[in-house]
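Taking it in order: structure first as structure tokens, then the write-up.
As you look at this complex, bear in mind that one protein chain is not there, while each of the others sits in place.
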Amino acid sequence: MTSFADITPTLERLAIEVPSWAYGNSGTRFKVFGTPGTPRTVEEKIADAATVHRFTGLAPAVALHIPWDLVDDWAALRRYAEDLGIALGTINSNTFQDDDYKLGALTHTDPKIRQKAVDHHFECIDVMDATGSRDLKIWLAEGSNYPGQADMRGRQDRLAESLQKIYDRIGDEQRLVLEYKFFEPAFYHTDVPDWGTSYVQVAALGERAMVCLDTGHHAPGTNIEFIVAQLLRLGKLGSFDFNSRFYADDDLIVGSADPFQLFRILVEVIRGGGLDADSDVALMLDQCHNIEKKIPGQIRSVLNVQEMTARALLLDREALTAAQESGDVLEAHEIFMDAFSTDVRGDLAAWRESRGLPAHPMKAFAASGYQDGIEAARVGGTQAGWS
Amino acid sequence: MTSFADITPTLERLAIEVPSWAYGNSGTRFKVFGTPGTPRTVEEKIADAATVHRFTGLAPAVALHIPWDLVDDWAALRRYAEDLGIALGTINSNTFQDDDYKLGALTHTDPKIRQKAVDHHFECIDVMDATGSRDLKIWLAEGSNYPGQADMRGRQDRLAESLQKIYDRIGDEQRLVLEYKFFEPAFYHTDVPDWGTSYVQVAALGERAMVCLDTGHHAPGTNIEFIVAQLLRLGKLGSFDFNSRFYADDDLIVGSADPFQLFRILVEVIRGGGLDADSDVALMLDQCHNIEKKIPGQIRSVLNVQEMTARALLLDREALTAAQESGDVLEAHEIFMDAFSTDVRGDLAAWRESRGLPAHPMKAFAASGYQDGIEAARVGGTQAGWS
Amino acid sequence: MTSFADITPTLERLAIEVPSWAYGNSGTRFKVFGTPGTPRTVEEKIADAATVHRFTGLAPAVALHIPWDLVDDWAALRRYAEDLGIALGTINSNTFQDDDYKLGALTHTDPKIRQKAVDHHFECIDVMDATGSRDLKIWLAEGSNYPGQADMRGRQDRLAESLQKIYDRIGDEQRLVLEYKFFEPAFYHTDVPDWGTSYVQVAALGERAMVCLDTGHHAPGTNIEFIVAQLLRLGKLGSFDFNSRFYADDDLIVGSADPFQLFRILVEVIRGGGLDADSDVALMLDQCHNIEKKIPGQIRSVLNVQEMTARALLLDREALTAAQESGDVLEAHEIFMDAFSTDVRGDLAAWRESRGLPAHPMKAFAASGYQDGIEAARVGGTQAGWS
Partner (left out) sequence: MTSFADITPTLERLAIEVPSWAYGNSGTRFKVFGTPGTPRTVEEKIADAATVHRFTGLAPAVALHIPWDLVDDWAALRRYAEDLGIALGTINSNTFQDDDYKLGALTHTDPKIRQKAVDHHFECIDVMDATGSRDLKIWLAEGSNYPGQADMRGRQDRLAESLQKIYDRIGDEQRLVLEYKFFEPAFYHTDVPDWGTSYVQVAALGERAMVCLDTGHHAPGTNIEFIVAQLLRLGKLGSFDFNSRFYADDDLIVGSADPFQLFRILVEVIRGGGLDADSDVALMLDQCHNIEKKIPGQIRSVLNVQEMTARALLLDREALTAAQESGDVLEAHEIFMDAFSTDVRGDLAAWRESRGLPAHPMKAFAASGYQDGIEAARVGGTQAGWS
């Protein structure tokens, strides 16, 4: 049997990047509600992200989105973040909000628009050089709404060509990470709808091109942990975008909709070496706090990942393997469920305290006055959002 | 065998209400693209709707959305519409964009917010009195995002209470129509998620309360035509919101994603008397033209409904019944498919011409110069959208 | 805060009926695997069911399926069961295996076949009179595979007529419980596909007609706990068929696929009075043990229900209501998740021992030698299955 003490070395390595845009306003196509204290600047977003890290010890880096987070002086921003104890992380490109991209960007039939989209990624790589970021994450919001509207096959070829240009530009220590998504904002076809497509596209590029798995981007019923296992087996799992969903890409707090699924995913991450000391798998949140407060929403999220990681690490793999190999279906399942059924909240609280962190980050944050402070201070200006 | 001539009396009755908001801009949570010629005022929306009717003879009424379409002088607006050959139709309420409604409106725990939402519906009924509209359509965007966030059962009771207040206010010739939706904007629970819930709520109100079936508001795989048949059987199918979908509530052009499904739905509408001369079932579009031009998008939509209605009317019901009763599965299916496989485009074009309408409404609109006219004229101002 | 001691009075009332057919062989359309020790007779099935109860204290009744479990002497069977400490429970009818029912039974176009199906239910009611069973459960395996094959509307009317005949025959202390199912064995339409249809059919019959909710019979993504809340609100939730699913009607061990969903369902059961002392809601398993051993599969299942019931009972409803009414989304969700995160296994084990039950029923059963005994004894004959 594995004890909590056995697993703390791995838990210590657990790091979950938080996205700058989680601190701005988000919503649905029907309404984006504003909230007091919402950041107006990238610096305020970074301050909030650093706060999440300060209370949890789990979020040492913040991902940026270009152009939403564009600044003139990257060196200054980097120092600003480092002074707050947080690093600048993954750079996310955006080819879905410019009018030119209405019908496609990297896949567009017009070579000038494709080049514009490629150039945008070159700009992102320049930012990476300045911030020291490793990963360029590409979420391709491209596709079509009506059968016949687009030539899916030709778009796939043009995508390969555009990605090659971008890949050729990234540095030796940098990676291109390609996200896939089942649907939305396109409603008939998506150019990278599944892990298979992302895999064949990045496999054609080279070793530093990887797949990004967003937990909310699958068809109903998809066994996500199988994909995790497969991509780790193929050496192509670059990163996770964590969130949870009941229906579509709901972007809810990770672990809130199906905690057992999150557990199963983390079991496969661990099984495939994704939490090993030398692992390159990046864990990141990508969520929307449409109705709940954003900073505690993020705190809760990284805690959920930590809690399920702890349960997954407690899995008695030796006993499990023995039961699996003996063909004892119920015994193997029970060993698996025993790990999931373990309440690790107490052990985690004690361990946090031993590391100088608050035992109960949610309560500590609520008591800290930080939220009141930003609500009082951040008056006027334009609240950050998805633009 | 039924001939095309046999079905034209029913086709003549076919009327599909168009929504004012289809002419404004819409999009996804990621981006709303603007387009040249988009209306800035409710009058311009009505002018566009009337254009759809002029080219098709199919859209004699336009639905309004309150507060998006609020005006001071309803009598003037009514005359304006009538002069353009179109009537003001269904009034749609809105309880999803006011900050007070973030966590609920008709279901909110706070009685003051519930009353505010009820009052909004009273205001809508006042509008109906002024416009002569028959139907008050309520789409309830309420629900919750996280398990535990809300007491689903208590909300159901409060909903019943709020609806009763609204129902008590509508006139003897007016109807309350309650729409259901599987999910979105709420991502864990929706207060009226399915036809069953809408049915039990309106059944508790009385005879003039009916269910609205939006074709995009169901779980994957749902047999929608079964629901149509059941609601007609129960005398509770008030109206349709037509659109089509591949994944979620995609709000694509009706008939573009699964024309056979639209055919099957119309077969049940006809089977249940929904196109009879004395039918009260209202047909309406509710769509988003995110990337395509809006007026031709609407023209195409009403033509799709007309085309599938014609095919459905051509179904040889006598032969079908005989095959069904003899248990000949393949014969019954073939008779059904024969109607669906019939190309009615030529007959419809000829019939349109015989009624003084353009044979090819899409081409006629394109050739008419209307689009160029509005693009040139509608410069400046704020383009209409969902706010 | 609720303590474990607070909830034991309710836990003591928890009773889950087990189905006789769970002890026979089951499988998929591809293969039914046999297993040593499988019962050959209804008596052997009852002996196995009684064993589940003996090790858990949770399964005091066994449901029967007619004609699979038909015997000549019901009084003797009843005594046999009672001697083993178990009661005969719900009677399940079968209108899906006779050749006459290939295209329908209670809904068939041929009145002779409908009457035959009605007569079968009369026979089931006779059995109920002999066994003392309260509930007649009707799962309607009827529907069609091809559009056009059947007149869905006419079938609905015939169903109402057939059900009325059956309902008129049940005794004053008996109930008719109508199950709904999304699909399978019919693949285009099912005559009772959703709770709404079951509800309108039983509401038309009278007070002793109720809805049966099988947790595996919904469209992907359906919020089942909402339906639980709604049916309890309407006073029409007759019984549960518990099992779990990832994809279709997988009929896996309840709680094995999504334990959090089972928790949420039980929270609504409790919220709606379904575990109150005077509750009429019947809890039952309906599962297939295709590859795992059947008796421990059943033990595991009732334990899963018990475990999630305990967690659900531990929910701090006072605090939850306060958080819900204050609109604190994250606090309400956290209170909810705190109950779910509680590891009740230790408390349950101790409590079981205090009641003279084995602390660990799975281990106690494995150590008991019962499985070896039946494997040695049940040689020859025909293993029970779905026929």
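A few notes on this one:
Going by the order they are written in, the chains are A, B and C; count residues from 1 in each one.
As a working rule, a residue touches a chain if its C-beta (ideal position, glycine included) is under 8 Å from a C-beta of that chain, and two chains touch if they have at least 3 such contacts.
For clarity, every value in this text was computed on a predicted model and none was experimentally measured.
Put simply, the missing chain touches A, B, C once the whole complex is considered. Only one residue from B:P67, B:P220, B:G273 or B:G385 touches the chain missing from this view: B:P220.
Contact with the chain that does not appear here is found for just one residue of B:E43, B:D129, B:E292 or B:D316, B:E292.
Contact residues of chain C toward the unshown chain are 26-34, 96-97, 99, 102-103, 141, 145-147, 182-185, 187-188, 220, 245-248, 250, 252-253, 256-257, 290-292, 386. For chain A, the list of residues touching the undisplayed chain reads 103, 109, 144-153, 156-157, 182-183, 188-190, 193-197, 199-200, 218-223, 225-227, 229-230, 232-234, 260, 264, 268, 271-272, 320-321, 324-325, 327, 329-330, 332-337. Within chain B, the residues in touch with the undisplayed chain are 220-221, 223, 246-247, 256, 258-261, 291-293, 296-297, 300, 307, 329-330, 333-334, 337, 340-343, 345, 362.
Here, only the chains that are shown with their structure count from here on.
Work out the mean CA point of chain A and of chain B, and you get 38 Å between them. The distance from the centre of chain B to the centre of chain C, with each centre set as the mean of the Cα atoms, comes to 39 Å. In chain A, the residues that reach two or more other chains under the touch definition are 220, 246-247, 253, 256, 291-292.
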